[in-house]
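Missing here: one protein chain of the complex. Every other protein chain is in place.
Entry: chain A
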Amino acid sequence: MSTETLEKTEGGAQSAEGASPYITATFRIRRFNPEISADAIWEDFQIEIDPKERVLDALHKIKWELDGTLTFRRSCAHGICGSDAMRINGRNRLACKTLIKDINPEKPITVEAIKGLTVLKDLVVDMEPFFQAYRDVMPFLVTTGNEPTRERLQSAEDRERFDDTTKCILCAACTSSCPVFWNDGQYFGPAAIVNAHRFIFDSRDEAGEQRLEILNDKDGVWRCRTTFNCTDACPRGIEVTKAIQEVKRALITRRY
């Protein structure tokens, strides 16, 4: 949906109540384009916008009306695809799930790329190391023996055991909020551990031991310092730190 469209319709509804919904907000965006300069800079954009709109709407307004070179990833625009994780006012969030009114538009709103992954252009980072860590934890169901004719049975309780970690959309908000990951790119990071958890605690899976051994590595779960940044950052509300702790506990007790 275009920003202009939202403006017009929102304006219509609000004018019935007599007040203009628009405010002037400043977006201070970290720009980087190695085709132009090796240095990153902060650039300010002032726009008129309804504070009930999303930060993504503001970025679109800037890109579509002021500066077409502003570059960011986005797709679904409602928090499901995981494309638009970025650092907004110093905190990792999805631009499409953050309303402008919720981040104090009275002051300049800073927007920059997520940390710990190489910035390629403006808000676009190299996601490959992130997905490599994900692939390294065997993020798929492993079973042995003959397949049953029908579905595998699983009780509702067993299904519930790993429900929280099935919500992950691989947006990297958690991993790129983790101070350990900032300093050590070798660390698997919260998202990979969340996805290992999703299978370790799935009653149908038979490769829990292997995944635990992978995460017992020096760059595995023991690097976690339980700062809870990841839990705060998760746009899906996953209790990421708790999941990491459960994996640590499983490593000690070998029960899961």
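Please note the rule applied: contacts are C-beta pairs under 8 Å (C-beta built on N, C-alpha and C of every residue); 3 or more make two chains touch, one makes a residue touch a chain; residues count from 1.
Here, contacts and distances are computed from a predicted model.
Student: UniProt names the one chain left off this complex as which of "Sugar ABC transporter permease", "Carbon-phosphorus lyase complex subunit PhnI", "Succinate dehydrogenase flavoprotein subunit" or "TAT-variant-translocated molybdopterin oxidoreductase"?
Tutor: "Succinate dehydrogenase flavoprotein subunit"
Student: From the listed residues A:F45, A:F162, A:Y187 or A:Y256, report the one that touches the chain absent from this view.
Tutor: Once the missing chain is taken into account, the touching residue is A:F162.
Student: Which one touches the absent chain: A:I23, A:I103, A:L120 or A:L251?
Tutor: A:L120
Student: Since one chain has been left out of the picture, which residues of chain A touch it in the full complex?
Tutor: Residues of chain A in touch with the missing chain: 1-2, 4-6, 9-10, 12-13, 16, 33-36, 63-65, 67-69, 71-83, 97, 99, 120-122, 124, 127, 131, 134-135, 139-141, 143, 147, 150-156, 159, 162-163, 166-170, 199, 202, 204-205, 237.
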